[in-house]
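Only one protein chain is missing from this complex, and each of the others stays in its spot.
Lettered A, B and C in written order, each chain numbered from 1.
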Amino acid sequence: MTAESSPTWVAVTPESLALDPLVAWATRPGCGAVVTFSGTVRDHSADHDAVSALEYETSEPHALARLGEVAEEARRRWPDVAAVALHHRVGRVELGEPTVLVVVAAPHRAEAFEAGRYCIDALKRSVPMWKREHFPGGSAWSSATEPIVPVEST
Amino acid sequence: MTAESSPTWVAVTPESLALDPLVAWATRPGCGAVVTFSGTVRDHSADHDAVSALEYETSEPHALARLGEVAEEARRRWPDVAAVALHHRVGRVELGEPTVLVVVAAPHRAEAFEAGRYCIDALKRSVPMWKREHFPGGSAWSSATEPIVPVEST
Amino acid sequence: MARLVLLGPAHEAAGVREDLVEGDTVEAVLALASARYGEAFAAVLATSQVWVNGEPAAATSPVADYDEVAVLPPVSGG
Partner (left out) sequence: MARLVLLGPAHEAAGVREDLVEGDTVEAVLALASARYGEAFAAVLATSQVWVNGEPAAATSPVADYDEVAVLPPVSGG
């Protein structure tokens, strides 16, 4: 299968993320609905009033494997879903920039919304990824963490 | 207010739609979540096995007013929502191209998903817009219609 | 005279998008329009909503000169 015909496209990348190429990839002739989620760097966090950037660290092979499992699980739970893209930044990401993109294409909007919501919820709990918050005067690991769980239990 | 700082951006346009500029516009420093919905031209419909394009007709001032009301209603129901963009194509739209874009930015993902879903559901019922389906040998108005209702009753 | 605006399938059934029609209520304007455009238009009108100057209106709603009377068949946006 080529990338164009595969139902799954996962990536872990230090490069800027853009939605339009992923939406164009995901849109199939039978699809009438594409839902996306972009996580973006906020100017504050639970611990810091002024956040200027996030910095993500991962193990790329393990993260890619888990991203692929999340996409597969979404298509198992919503069989009409035609395509799922899950792309996550690593390294430093500046304020306002996207850190993660979820793109789900389906014939109808109900399953596109539901599967999109599932993917970001599952990704946050099951993909090995750690973020540092950069703020005036320093940086620290985020305290907004949860134990990593298998994709089946998301 | 400039377009950049306004919480609402609505448009009815014969030009191609792109998500990334709308997502960049919608993302505010306090936002960590942007959800989008793209309606796209499917290769079939309830009435026709082979659809090659859709053609939308509207009254632009009335459509813009109603799109603005939908965006306002979404921000009234989900007060944390920071920005809503609703852009709808008019004229001919080819297979696979987006016909409508919904973009919602919010601090957290729950309200971004809920408000995004609300916007497309409300838009379909309350915005004056009519589509013709083009298929081999001709075209006809879509039969997938519903009586137009006020935004308050969506 | 009222400005009659016929949208989507209503303009196709009537053969025109806009017209000028006499009448001082919505029902008077639409009765003249149905007589002018014929049965195909009357059939579309039966399932349509009517707005006066952008606001939903009833059959008995008053219509003044230059008011816009819009005929909106069931919609199919998105």
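Basically, a contact is a pair of C-beta atoms (placed from the backbone, for glycine too) under 8 Å apart; a residue touches a chain by one contact, two chains touch by 3 or more.
A quick note: this is a predicted structure, and the numbers were derived from the prediction, not measured.
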| item | value |
| --- | --- |
| Visible chains in contact with the missing one | A |
| Hidden partner chain, touching residue among A:14, A:30, A:91 or A:150 | A:150 |
| Sole residue of A:44, A:92 or A:125 that reaches the chain not shown, by the stated touch rule | A:125 |
| Residue numbers in subunit A that touch the chain omitted from display | 39, 56-59, 61-62, 65, 88, 99-100, 120, 123-125, 127-131, 141-142, 144-148, 150 |
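Quick note on the criterion: only the chains that are shown with their structure count from here on.
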| item | value |
| --- | --- |
| Centre-to-centre distance between subunit B and subunit A (centres being mean Cα positions), rounded to whole Å | 23 |
| Distance between the centres, which are taken as Cα means, of subunit C and subunit A, whole angstrom | 49 |
| Two or more partner chains touched - positions in subunit B | 39, 120 |
| Residues of subunit C touching at least two other chains | none |
